[in-house]
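Take a look at the following structure, please.
For this depiction, one protein chain was excluded, whereas all remaining protein chains were kept in their positions.
This part shows subunit A:
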Amino acid sequence: MLSSMAATGSVKAALQVAEVLEAIVSCCMGPEGRQVLCTKPTGEVLLSRNGGRLLEALHLQHPIARMIVDCVSSHLKKTGDGAKTFIIFLCHLLRGLHAVTDREKDPLMCENIQTHGRHWKNCCQWKFISQALVTFQTQILDGIMDQYLSRHFLSIFSSAKERTLCRSSLELLLEAYFCGRVGRNNHKFISQLMCDYFFKCMTCKTGIDVFELVDDYFVELNVGVTGLPVSDSRIIAGLVLQKDFSVYCPADGDIRMVIVTETIQPLFSTSGSEFILNSEAQFQTSQFWIMEKTKAIMKHLRSQNVKLLLSSVKQPDLVIYYAGVNGISVVECLSSEVVSLIRRIIGLSPFVPPQAFSQCEISNTALVKFCKPLILRSKRYVHLGLIGTCTFIPHCVVLCGPVQGLIEQHEDALHGAFKMLRQLFKDLDLNYMTQTSDQNGTSSLFIYKNSGESYQAPDTGKGSIQRPYQDTVVENKDELEKPQTYLKVHSNLVISDVELETYIPYSTPTDTFQTDETLKCLSLERNRLTDDYEPLLKNNSTAYSTRGNKRIDISYENLQVTNITGKGSMLPVSCKLQNMGASQSYLSSSMPAGCVLPVGGNFEILLHYYLLNYAKKCHQSEETMVSMIIANALLGIPRVLYKSKTGKYSFPHIYIRAVHALKTNQPLVSSQTGLESVTGKYQLLTSVLQCLTKILTIDLVITVKRHPQKVHNQDSEDEL
């Protein structure tokens, strides 16, 4: 019964799904990519090259496909780029895994076991591979990025310290971005538009907050106009509100404005209160009072030079009339997003009509440069010249296009570009484990497999991959706990000599220089230490576990633990935290904001090259395998990018040239101009690996007829 409803979740099934998705997304990938037309259930049409949108539009039913789409959209939410690359990379990874396991399966399969049994067994194997992937992602990848790849990085900033951005490098970055996002006849224009917008909005002091502002309020910062050619799109200084004036009184000179969030006219009764009318005269008097009060408020606003009233609610006729009489322009029914955007730009709080009326000055008014109607294709808008108080100089993008679907595509792409820039302007923290064993001073990475798995070993039971020292670690568990608690006490203390003593016993004797170095680092980053308290503790525990091993398996330990050289000099970026165990160290470093690489698969080829190198030095078969699979899958991306190119520019030529250059330590020459964000690529890689891990850990997909419990609960609440 169950088996008929359940589908086995395997690499093969996932691969089939991924290949279908790959076929669709690869046609819109890269500069040669084409458009896809989607229809919405409402009958509207949408043009798109945005991988995320396409995947969502497909409404996939296959459970694995849905999982993949979920992973892609959560990745997109964060970075705004890379959905197509995600699918292609994932597909290649699955292909690699499938090929490897097919080969490995043969000796295992010689036993005559039942298919179900074999399936479960395979699943255990997948689990180990997925664990290896996790370890790779959390402990090795960052190291490779930091120690090898970083030497190839370029910076988008002309001056790294002040983060000044020159137009030409931004143009290169954006052009490469839009190449993959909008139609090829418009990408140059759109990227110029974005560039203009960027430099018009930003001041020299622009920080990350401006990107956040633009990203959060992008919908409010652009206006779509259909029926005009794309080339009519432009940038307008100030803010365009997608509403018409309820009253417009031309004004110039000193224009002040107020924002209101409730009706200005006082009402008979507010909610929860009761107004008792005893006579007709009382009614007339109250009406008269309301009228006079409204009149007085509007007059007062006028006397304060307020000439513009922005309201988030509809104002009664009376208010509109007195506004007109007093020469105050009114815009009503503004959405809460628009109001909060205006408030963020000029830092203005809403005006509340005073209860007890006084002639006091209204504090929350703001100066505007101008305020006039703007007509775009016979539709009227309000054009507002705000004077920003933050580093953002308000500007609006007017996007034109023959159809709404195209405008939406451009809007989407521009929004994504801001997301991408937002990520690019952030430092990226890298945490990894390193094993320094090389005498020559070049550190090689090493993953201490055993420590990572010591806790998982009881759960997994006896997998197909055997480890000789597994049991011993479990036995040593009690011993491990003691030093752990010891450290817990101390790590909250201010760093002192005591701590030096704490560390020394656990370092190898040859390592005194190293310890000093560590201490120096620690005291420099004193405040940082408490933040990193958690990883520190965890790191220690792994360090102890190896100590435990050392006693038992001396020969193994000797192989790994050789003398450790000073680390400070080798790190490309300043080392923030080091905690030394016997044989390995956890490093935290960071990739500075604005790291870029030339486009055209440079990142992939570089990472491929260094991963292969790493795999050669690697001692464990699993590590080698995972690194090889990832390295080979990476090449799938440039292969798609160079699909249509021939001769000198075909993929094999590019690849061979790049590898040759790397071997002979020559600079890489890219055939294409354009830059791409390293942060984006890195995040993509980790997202894909996480997604793959997710896929591999599932062994069975069970279809249930019932609605999921959560939905049911929600429903019953609605009924109540």
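What we mean here is this: a contact is a pair of C-beta atoms (placed from the backbone, for glycine too) under 8 Å apart; a residue touches a chain by one contact, two chains touch by 3 or more; residues count from 1.
The criterion applied here is as follows: contacts and distances are computed from a predicted model.
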Listed names "Piwi-like protein 1", "Molecular chaperone MKKS", "Isocitrate dehydrogenase [NAD] subunit, mitochondrial" or "Aladin isoform X2", with the criterion being the UniProt name of the chain not displayed: "Molecular chaperone MKKS"
Listed residues A:12, A:200, A:295 or A:617, member touching the removed chain: A:295
Residue of A:325, A:362 or A:701 in touch with the missing chain, whole complex considered: A:325
Sole contact to the chain not displayed, among A:228, A:362 or A:700: A:228
Contact set of subunit A toward the excluded chain (per top definition): 24, 27-28, 32, 34-41, 43, 45, 47, 54, 57-61, 183-185, 226-231, 267-280, 283-284, 287-288, 291-292, 295, 316-322, 324-325, 377-378, 401-406, 644, 707, 711, 715
